[in-house]
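A single protein chain has been omitted from the complex, and every remaining protein chain is retained in its original position.
In this document, chain identifiers A and B correspond to the written order of the chains, with residue numbering beginning at 1 in each.
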Amino acid sequence: MSAPVAKLPAWVEVGLIPLLNVTVAFLVSGLVVLFIGENPLQAVKILVWGALGFGEGIGFTLFYTTNFIFTGLAVAVAFHAGLFNIGGEGQAYLGGLGTALAAMALDRYVPWYVTLPFAICGAALFGAAWALIPAYLQARRGSHIVITTIMFNFIAASLMVWLLVDHLSPPGSMQPETRTFAAGGALPKLGGLFEMFGADMGAAPANISIVVALAACLFVWVFIWRTRLGYEIRATGLNPTAAVYAGISTVKITIIAMLVSGALAGLMALNPVMGDQQRLQIDFVQGAGFVGIAVALMGRAHPVGIVLAAFLFGMLYQGGAELAFDMPAISRDMIVVIQALVILFAGALEHMFRPGIARAFALMSSPQRARMLDGGEAG
Amino acid sequence: MSPDKDDSEKDGREPSRPLEKSRPGAAPAIRLSGIDKSFGTVRANRDIALTVEEGTIHGIVGENGAGKSTLMSILYGFYQADRGDIFVRGRKVEIASSDDAIAAGIGMVHQHFMLVDNFSVLENVILGAEGGILLKAGVARARAELQRLEREYELQVDPDAIIGELPVGLQQRVEILKALFRGADTLILDEPTGVLTPSEADHLFRILRQLKSQGKTVILITHKLREIMAITDNVSVMRRGEIVRTLPTAETGPEELAELMVGRRVLLRVEKGEAAPGAPLLSVERLTVVDGKGVRRVDDVSFEVRAGEIVGIAGVSGNGQSELLEAIAGIRPATSGSIWLEGGKDLARQADPARRRLDGLAHVPEDRHRMGLVMAFEENENSVLGYHLGPEYAAGPILKLDAMREDARRKIERYDIRPPDCRLKTANFSGGNQQKIVLAREMERDPSVLLVGQPTRGVDIGAIEFIHRQLVAMRDAGKAILLVSVELDEIRALSDRILVMFAGRIVGEAGPEADEGELGLMMAGIADEEAAA
Partner (left out) sequence: MDLTAAVLVLDSAVRLATPLLLACLAGLYSERSGIFDIGLEGKMLAGAFAAGAVAYWTGSAWLGLLAAIGAAIALALVHGFASITQRGNQIVSGVAINFLAAGLTALLGQAWFSQGGRTPQLSGDARFSSLTLPGAEALRDVPVLGPIYYELISGHNLIVYIAFLMVPLTWWVLFQTRFGLRLRAVGENPAAVDTAGISVPFLRYRAVLICGVLTGVAGAYLAIAQSAGFIVNMTAGKGFIALAALIFAKWRPWPAMGACLLFGFLDAVAIRLQGAYVPFIGEVPVQFMQALPYVLTVVLLAGFIGRAVPPKAGGVPYVKER
């Protein structure tokens, strides 16, 4: 028996402690800004204004948010099965291939809303396929999925460069990218929606794939907490031995969870490929797969938390760009630092403040409550 | 501590009768006073006072969770006491780490061996006592020292053998060698016979007597009264974190010790009527299970369990009982042989626990923490684990949460599970209540065959009686029950027939009235020829 851990109220566990962790991550980020010699409060002001202060800013924020919802969900679904999928980057990259193939096959013949379902299927299928091999190797041969998914990110990068340079770029073009899609391969932007509120989205690329992202959130919530498969995924993630005892095939669950995870990562490609650039470019994922790790950790692998965390990171990415413009000393790499600190404090150091908070609660709570806790099992 | 403790218990902490001593007048090898230790809000040790005389074998008995291992871990520096003093040969010592304990001449053989599997015996022995920055000189010295210890204490073992390839008995010997190599005068053994056959245990006891005759002090932690009576000079009884009595072994008996352990007269026999066995509901024929390492865990086992009987499987743990249960439950694939439920088709081919549940086989696993429950699940989620595919809990792919919770509430009421909250996390229930969650789940489906492994392990005494009554009631309702337990007393109290397993085989069968010595011989694999005949 392990030493019992003091029980804390639920709102402390899922509210106070995560909030504290993220707050500390941002405080340390503030120290980095101070160290560079700028005013952190001023930086926050510029950042928030850049992200939310005007229509175009909001449009960019939502664009980034869409990416991070997909990749955050991808990491979260794998988490629930007890798997760490670091391969979101590569799966999203391959998802781009699926999206582009669907778009290029249909864009000249049908309108976007006919292309979209095919593109969704293509993106999900290719992303899932790229997750399948690491999943299979983990389930059947016990190869550590963290390492194999890392390796698959690099393999994906090489594969995609080769495809784009040698096979997908239009004849005569030196650019490593596909042709630009026709109107049937372009997703409508949210500009109209912005105008309804009297705002101008300008050149921001926010598009209707954010609706797909929100639908994916709903899907993940139902899938994990309301279906038999989700029940089996959670059982496997929390106690694999008990899952086997219950007749749940861990091989099946590992593979299904990774397929869903890879598909969600793959869907992320809709947003930049069909929603923004209307073509497949080298390195279009730009680290969104990794941001998904921070988003999932911060959002505690729950869709609502993920949407909030994704929005926060969307703000950081957009506001960070504005910040780099106004304070040249603080380049956009600041976001990567913040992302790292969030992963560190909300992930690796998530229990750092727990003992202190538990002590504080023990001091505050009445003697009656202390006696109640004392009634636990004698060890 | 509650202030209204009765006086007899208070007095009990001091030895009521003079203890056995090897040398009168010598300072005790170990003296503990006022030791307190809490984990979070649980007090594992309360105001412990203990005197262990030099050159004696001192037993410490108590139920699971009485605080024996915690106390010894404090003495060995694995934990630090919140309060209290430790004296070694009359001198007060601070033991902040195992290093300090070793320096004070204390060695410990843990229940789970502390060995590095891919190291040689020699490397394991010198770990932490290498005798210099470079290994070479230390290894040579250790080799010579090992030879001396082997001669002196009958502790033969090949110094170059790889630990992972040695049988358990020899691994334990390496643990003792480790302690002696570090110059231990006092040796603590924590439940050393749990993994041994009776003959290996006998050998161990010979070694312990040899150690005693050389002037070493031995502290033996066990929950087996037989061992206490067989080998110790003095004995201390622990209950709920306290030492309730210390007395010379010669002046007490198992009944008195048992009473001290549980605090009131134990019901040694379970109230049950004569069995009325009917048709066989579970048949196992020539079942063989070979594990991933190629070891035959279950070897050509055949038996039947009939309606209305409890068949107990006795044996030292690690002789294939766990694998047998898992193979019948479908968790572990059978290598060859057949398994039938009530004359249905042979199930041994596909290992599919879900299918077998539907066919009326229920399984209370040996280890509820590891296998029977998902501790982070809500109670209601655990109360359908394994049955979650049933149409009453799901409509197509979607779970019916209301049905699950309603069902859980019913079971909570019938089995008096406390607290009665089906939304509470399972980890927040006590051990006894967790076991009730498992039992309720497995029994309420009205299975025809019930597999039960270690039903009362780590369960408080009140829950034990409840669980035993439930099992007998199931039997009387015409179910077939296969019971695996390492507690021979439990097997004898509940079973209508007893099968004894040794080294993966069933080596004998006996009735519940069988003589304990006879069963012990069979468990050691000695009497299998005559017993099987």
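Definition applied: contacts are C-beta pairs under 8 Å (C-beta built on N, C-alpha and C of every residue); 3 or more make two chains touch, one makes a residue touch a chain.
Just so you know, these numbers come straight off a predicted model, no measurement behind them.
Interface note for the absent chain: among B:S38, B:T51, B:T70 or B:T222, the touching residue is B:T70. Residue B:M114 is the one among B:M114, B:A140, B:A395 or B:L424 that touches the chain not shown. Within the complete assembly, A:I147 is the residue of A:L19, A:L41, A:V114 or A:I147 that touches the hidden chain.
Looking at subunit A, the residues touching the absent chain are 1-3, 32, 36-37, 84, 86, 133, 137, 141-144, 146-148, 150-152, 154-155, 158-159, 161-162, 166, 290, 293, 297, 328-331, 333-341, 343-344, 347-352, 379.
Within the complete assembly, residues 69-70, 73, 76-79, 97-103, 108, 110, 112, 114-119, 123-124, 126-130, 132-136, 138, 178 of subunit B touch the chain that is not shown.
Assume only the chains that are shown with their structure count from here on.
The mean-CA centres of subunit A and subunit B are about 46 angstrom from one another, to the nearest whole unit. Subunit A contributes residues 1, 3-7, 222, 226-232, 234-235, 238-239, 241-248, 370, 373-374, 376-379 to its touches with subunit B in the complex.
In the complex of the two chains, the subunit B residues touching subunit A come out as 39-44, 65, 67, 70, 240-241, 329-331, 352-357, 363, 365, 370-377, 381, 385-386, 388-389, 394, 397-399, 401, 428, 430-431, 458.
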